[in-house]
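Note that one protein chain of the assembly has been removed; the remaining protein chains are unaltered in position.
Read from first to last, the chains carry the letters A and B; within each, the first residue is number 1.
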Amino acid sequence: MFEAIFYMAVVAEAMTAALAAGRRAMDWFGVCMIACVTALGGGTARDLVLQHYPLAWVANPWLLPLVSAAALLAIPLAQLVARLRWTFLVLDALGLIAFTIIGCDIAIAAGQHPVIVIVSGMLTGCVGGVLRDVLCNDVPLLFSSELYATVSIVTGAVYLVGLRFGVEREAMVVVAFCIGFPFRVLALVFKWRMPKFVYDKGEWE
Amino acid sequence: MFEAIFYMAVVAEAMTAALAAGRRAMDWFGVCMIACVTALGGGTARDLVLQHYPLAWVANPWLLPLVSAAALLAIPLAQLVARLRWTFLVLDALGLIAFTIIGCDIAIAAGQHPVIVIVSGMLTGCVGGVLRDVLCNDVPLLFSSELYATVSIVTGAVYLVGLRFGVEREAMVVVAFCIGFPFRVLALVFKWRMPKFVYDKGEWE
Partner (left out) sequence: MFEAIFYMAVVAEAMTAALAAGRRAMDWFGVCMIACVTALGGGTARDLVLQHYPLAWVANPWLLPLVSAAALLAIPLAQLVARLRWTFLVLDALGLIAFTIIGCDIAIAAGQHPVIVIVSGMLTGCVGGVLRDVLCNDVPLLFSSELYATVSIVTGAVYLVGLRFGVEREAMVVVAFCIGFPFRVLALVFKWRMPKFVYDKGEWE
């Protein structure tokens, strides 16, 4: 079940990343690369930071062809993907929670400090989108859009606290989904955002 | 004393990074992320390059909340930070020297070649600002502004040569500050820059 959500989310992220590549008129290779970076970049960042080798996609090398295939499939289906916007946002929200839990689990298994556990979950869920935006030459959406990293941080904190209080892992995974997923969906529906810091005095430094 | 300079510099970098985030109208989370990347990205790059695990901020996880708090504090104090421009530039100059020395020390302890020792100091002092500019979608200031990396390289070289000649580490730290810090401040005051390479013939490749 958890694994099914993981794969659906990876495929969904690959397909929406393909649209981002298409907006930059990239070729098919570029589409695959943007999709791989978006879907697998968060886990890669986490693994580099925690020295957790082999990287997820090196240990499971068929992840790369899977993500690339999903991205290429999005090219003829672009209209459909765009029309199914909310389906993809929902899958992405499920993926955010799944990625967060995976990131927390890996940091916990490595005996990391609670702060690092939560950061590890957040990196896993969020860095892929940042790398996509950097490669597409945009300021990362993550830093100004509807609550996303916040959802990951809250979910990771709840998950970690539950485990610390001795709740079973399986139960806490369910709790994490029951809290994080509606949180993200509500943030999208009601456009919940963090307050912005707008500073427009001339450059300095 | 050295540690006090380190923390003041981290806080100062976090606060000025927050202004950079504010110029892109980022939200509070984005402000914290830009601050963390700016203040801790140089050390992270060095640690990845030298396989020096755990990363500084993974070993001292309260660095992340500290940097985030400093960045959030800069939001209400933005006017003040801008007015204290020179105070922050001075703190940043002290930080550049402190980061350079830390980077050199870590490479020396790992038995690296002198070239790598100096590069390690330079990466520690300079990469954070490059990552900040990449995430803010700018061409890195480091590559065209007043002498900064050069100060780090010169300071690292002096520090390393001193140690090789048998001078005590404490004495060389003082020497490094006495040379590097005024060098950077003078570069700012007199706008010392490296010669630029301006090439404006049409694209090729």
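Simple rule for what comes next: contacts are C-beta pairs under 8 Å (C-beta built on N, C-alpha and C of every residue); 3 or more make two chains touch, one makes a residue touch a chain.
Owing to the predicted nature of the structure, the values given are computational and were not obtained by experimental measurement.
S.K.: Just name the one of A:Met8, A:Leu89 or A:Ala157 that touches the chain not displayed here.
M.R.: Looking across A:Met8, A:Leu89 or A:Ala157, the contact with the absent chain belongs to A:Leu89.
S.K.: Using the definition of touch stated at the top, determine which of B:Leu91, B:Ala149 or B:Val173 touches the missing chain.
M.R.: Checking each option in B:Leu91, B:Ala149 or B:Val173, the one touching the absent chain turns out to be B:Ala149.
S.K.: In the whole complex, not just what's shown, which of A:Ile5, A:Leu19, A:Ala70 or A:Val117 touches the removed chain?
M.R.: A:Leu19
S.K.: Name, in rising order, the residues on chain A that touch the hidden chain in the full complex.
M.R.: Residues 16, 18-19, 21-31, 33-34, 44, 48, 53-55, 58, 61-62, 64-65, 75, 78, 82, 85, 88-89, 92, 134-137, 141 of chain A touch the chain absent from view.
S.K.: Please identify, in ascending order, the residues of chain B that touch the omitted chain?
M.R.: Residues touching the hidden chain, for chain B, are 48-51, 112-116, 119, 130, 134, 137-140, 142-144, 149-150, 193-201, 203-205.
Basically, only the chains that are shown with their structure count from here on.
S.K.: Using the average of all C-alpha atoms in each chain as its centre, how far is it in Å between chain A and chain B?
M.R.: 29
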